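So that we are looking at the same thing, I have put the structure below in structure tokens.
A single protein chain has been removed from this complex, and every other one stays in its place.
Let's look at chain A:
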Amino acid sequence: MFVLDYFPTMSIYIKQSKRCLGFQLLAIVFLMIMDETEAVDAGNFKRCDQSAFCQRQRNFKPEISPYVTNIDSLRKIDNSHFALDITNTQNNKAFVLDLFALEDSTLRLKINEAQPIAERYEVPNTIEDVKAQNMIAVPNLKNGSIVFHLGDNTNIQAVISCSPFRLDIYDEKEPVFSVNSRNLMHIEHLRQKPVPKPHEEKTKPEEPENPDEEQAEQGENEEEDKQEEQEPQEEEKEESDPDDQPGMWEETFKTHTDSKPRGPESIGLDTSFVNFAHVYGIPEHADKMALKSTVGSEPYRLYNLDVFEYELDSRAALYGSIPFMIGHNSKRTVGLLWLNAAETWVDVDSTEDNKGVLGTLFGYFAGEEAVPEVNVHWMSESGVIDVYFMLGRNPADVMRQYTKLTGTSYMPPMWATTYHQSRWNYKDEQDVKTVDAGFDEHDIPYDCLWLDIEHTDGKRYFTWDTLKFPDPVQMQNALAAKGRKMVTIIDPHIKVDTNYHIYREAQNKGYFIKNKDGSEFKGWCWPGDSAYLDLTLPEVRDWWASQFVPEVYKGSTLNLFTWNDMNEPSVFNGPEITMHKDIIHGAGWEHRHVHNLYGILLQMSTVKGQLARSQGNERPFVLSRAFYIGTQKYGAIWTGDNTAEWGHLAASVPMLLSIGLCGIAHSGADVGGFFKNPDPEMLSRWYQAAAYQPFFRAHAHIDTSRREPWLYDDKYRDIIRAAIRERYELLPYWYTLFFQAHKSGEPPMRPLWYEFPADVSTFDKDDSHMVGTALLVQPVSKPNTQVTSVYLPGATGWFDVKTYQYYPSPNTVSISTPLDKIAVLQRGGTIVPRKMRVRRCSALMTHDPYTLFVAVSPQGTAVGQLYMDDGHTFGFQNLKYNYKNLLFQNNVLISKSANPDASWDSDAWLERVVFMGVSRPTKIEMTVDGQVHPLEFSYESTTRVLTVRKPGVKMQKDWSIAIQ
């Protein structure tokens, strides 16, 4: 692609246009108009100083907050809900504050305009039905504050100070959150657009709603009041109004002008994490896991964008946005959700200044050493202030609280947790057949083969290129007959072509997003001119869902699943490669209000379609590139178009950790890197790393060389095969972790501090991670790494899963990592289930036997769990599963059903138990159903590993094994 080299800014438009000369010409013409002097990323995408509202919010730094409330306005709405009036004393705008007490140590703060001239956007479909808890309010007239006590969590108090408004949340009398303590709260009220005519209706909504309150404030705010009351001098006021700043009513970026019909409506709020030095979350950024101070640099940006060849160490926006942040210190973990779907910028200011929040906090910590705090400034283009505070207190509590609010992870079908083979593109049925056969010939397991956009008839999704794929049903069946699956790509841009049934039908029904003038919005994407479905409308989502039954999606079978790409949405010729913000969606909202929701709505509708085609029996699988709060309910995501560079391999760990901390259990990065060609060493290391990441898929750009593992020297092929087999061996453990994520929101891939919350040295660690509670993994992300220095936290020691070598901890150790090995260690005190018989795909392993790896702690104990079900239906919701608690103590290993009512019948049996860190026994006996049988064993005294042979018991039974 010659243009790529000379015109990098345009390369995204034309990376697919090789055979489409007309489109290419258009692209080149368009390219000439564009500013070529700027770098690829920075040029196409906004900085804060190129975003008017970000600038306005960032520049809002009053000495003292103009927002005040008063105790008299306190109203009890119900047992868990109080309301207060808030006034902006600069312009007398009235606001309503709602404070809700929710179950499980969670508080919600909402602030909206009291009487906006138009409704302000509130995010739908995102927060689950959560229970409330009782709350009582105790006003303190003396210091002008109100203390709120929670009924169920009596250690938690929320204190609202009235003048200026401020909210502090305490746990056990220690401040945890502080809101508006930095005076950054700023809500741009909706207003009429100023016109040259001086006299119009504009001031009507500005009339004081509460005359009493208005008077009460007058003394303190004479200046503002004066301004406010000079209604006749409208025009003069417009000019002097500090709120009337450039970019409020129109904004131009590059060639695109945003007309902003509603004018300014941004919101800003500071929320301090008091006594915290570390905050995490707010994906998606190609950056470190621990959020960095943004003082003097760019804020973190949340705005779903299709970024071509994204750069590392950047706070720039990527494909997904989750405005959820976690604060963690050695004794507490807390969470904060900023519920908003519009473009959002987040400033993070870490400080040790005790004169900050605490200095103003009634003498808290007075005289103590400086206390760390992280001040977070949330800035969104529209919406209302809607913040959820989760008080933890440990990491698992926060994840439970967050996923109660936003939903827990979907339960993936077993095959989706295995290895996936993808490429842009497997060319035709012969290619698919050859690749499938290659895996079998080289005895490399895989479960799913993916087809990218080239499988379609001219990028018309739900169709096939019938020349290359004349019999897609037969093709799918050939793979499915062995238990394998296929995935096709289905994107939300619809080729403008009245002969294309999807376009025709959606057009007839009026389901596409429209321009301001009511005409159909058309943007460029893979097919050229494309229309975009208005997924904000339920009827459009239902219609989309109805396209997935095999009778409608011709050539599909029940073994075909879906990949939703480009759903930010990607619009090649749109501002920042996405949709114009002033486009109006069906329900009347502009795109700016709903932008970050678009992707999740597509995934949600696709899931619905897959459910419908099996009458709700089979678990769906949908991979999405864009994501948002709650994406975990619907499926998996991946980190988009990464690059075959060591840095991108390393970055996959912090990126996936951040995503996991925001509830998404099933996430991964393209193995090998999407762009460019990995050398075989890098590819081998990538496989080794990704085998321990939740979503494990190899994928590559169409311009890269073929990468099927057997195309490399045998040495590399064998390493790649070993890495994939390791994943398959560990499937019982992964599947258990996915079940736990489904039940309680715990991310399968998690940072070290999640498991060792008191160990300060883990708080910044993002070159290693945990898989569940038991395994610590540190990928190799540099060439020629023979030795890896690994920090091992905790006091229970670690065992190398390959050599069984024992490492006492806490300690930093050097672990040999030649090309065929990375550092994977099992924590003392844990039990990991594996299946050591790896078949060609997971379906064929259903009834295979288990091996339990028991890493005994210095105290002689170990715990673990094992979850089993049929792997693909919803039977588990009707107790068709086995969930075993595994416990080793007093030299007895016990397996006991966590829920004795649940049962799924399986022939799977216990093949072997490997105890690490035990002495040589004299006798081993197993007890099942009251009968005692002796068991054979072998013992390796150098590693202190005891292997118990063939207990043979059915895995679903309760049993015990005693070591004497």
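Everything that follows uses one rule, which is that contacts are C-beta pairs under 8 Å (C-beta built on N, C-alpha and C of every residue); 3 or more make two chains touch, one makes a residue touch a chain; residues count from 1.
Heads up, the rule we're going with is that contacts and distances are computed from a predicted model.
Colleague: Quick one: find the hidden chain's UniProt protein name among "Pre-mRNA-splicing factor 38", "Cell cycle control protein 50A", "glutathione transferase" or "Glucosidase 2 subunit beta".
Modeller: Answer from the UniProt record of the missing subunit chain: "Glucosidase 2 subunit beta".
Colleague: Which one touches the absent chain: A:G43, A:P62, A:P139 or A:G483?
Modeller: Residue touching the absent chain, from the options given: A:G483.
Colleague: Which listed residue, A:K254, A:K802, A:R837 or A:K896, touches the chain dropped from view?
Modeller: If we include the chain that is not displayed, A:R837 is the one touching it.
Colleague: Could you tell which one of A:Q245, A:S330, A:N394 or A:T557 touches the chain left off the display?
Modeller: For the chain that is not drawn, the touching residue is A:T557.
Colleague: Tell me which of A:L537, A:V863 or A:V928 is the one touching the absent chain.
Modeller: Only one of A:L537, A:V863 or A:V928 touches the chain omitted from view, namely A:V928.
Colleague: Among A:N125, A:Q474 or A:N890, which residue is in contact with the omitted chain in the full complex?
Modeller: Of the listed residues, the one touching the omitted chain is A:Q474.
Colleague: Which residue numbers on chain A touch the omitted chain?
Modeller: Touch set of chain A with respect to the missing chain: 1-2, 4-5, 18-19, 427-428, 430-431, 437, 441, 443, 445, 465, 467-468, 474, 476-478, 480-483, 557-559, 702-706, 725, 836-840, 843-849, 870, 872-873, 907-912, 928-929, 931, 933-936, 949-955, 957, 959.
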